[in-house]
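Partial complex: the chains shown occupy the same locations as in the complete assembly.
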Amino acid sequence: MKSHTKHLTFHTRERMEFVNITSEVEAEVLASGVKEGLCLVNAMHITASVFINDDEPGLHEDYKKWLEWLAPYDPSPQRYHHNRTGEDNGDAHHKRQVMGREVVVAITNGKLDFGPWEQIFYGEFDGRRDKRVMVKIIGE
Amino acid sequence: MKSHTKHLTFHTRERMEFVNITSEVEAEVLASGVKEGLCLVNAMHITASVFINDDEPGLHEDYKKWLEWLAPYDPSPQRYHHNRTGEDNGDAHHKRQVMGREVVVAITNGKLDFGPWEQIFYGEFDGRRDKRVMVKIIGE
């Protein structure tokens, strides 16, 4: 069994931002030499997500508006008790649960075995500082 | 290490529909010959989900009503900017994020290592055409 580990680093300009990381993950699959296996991609921070969906700017606007309805940004400690700790990112911990922490993608014939529109995104909900994404590949 | 790959195809009659695919996945576990390992099952389309829950019709009605509250079907480009592309399925991309893209299930002694009520469902939110589900099994 082969294994391959990579920590990618991202720094978003916006508080909430989606970054297409598909080509970075594909490069790690190639580097791993794995032909048949599984590829785990997860946010290493708890106010961020890794998810798979469409690379369409209108959809990304829709997600941002929807997540803001589901868990509005509010730095006060009234809405989010988490903000009593001095943090202002209570909302981001909620948004991350909706969009998920991780994806697991099949590797077949040395490539990510994707449907026609699947793209991997790093979703940041409390950005403007360095954040890491784990890529772990196992297989043969 | 053994690996096994299968793309299942489904065609739902309804726009939103849940299909129990547990027996199809179990057949792939058997075909793989894997006794100890992991089984990834994921939607290959980005307006669909694979999830594990109860096979109870009342619960499925509840899920449909709840998802419609969280992300109502609306083909106009006002609510979902995604629909400016000519699509009418902005809602389906949101429903899929709530229900998830994939499940990973343990294989123990050659079988899916399930709790008492766990069943695997394909969840379709923009149906009435052919859609694919990936089953990837690795182990020994």
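Letters A and B name the chains as they come in the text, with residue numbers starting at 1 for each one.
As a working rule, contacts are C-beta pairs under 8 Å (C-beta built on N, C-alpha and C of every residue); 3 or more make two chains touch, one makes a residue touch a chain.
Being a predicted model, the structure only gives us computed values, none of them experimental.
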| item | value |
| --- | --- |
| Subunit count for the whole complex, all chains sharing one sequence, 2 displayed | 3 |
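Keep this in mind: only the chains that are shown with their structure count from here on.
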| item | value |
| --- | --- |
| Geometric centre distance via CA averages, subunit B-subunit A, whole Å | 20 |
| Subunit B residues within the subunit A interface of the complex | 1, 3, 5, 38, 40, 42-46, 70-71, 80-85, 90, 93-94, 96-98, 100-102, 104, 132, 134, 136, 138 |
| In the complex, subunit A residues that touch subunit B | 1, 36-38, 51-54, 56, 58-59, 61-63, 66, 70, 98-100, 103-106, 108, 113-118, 138-140 |
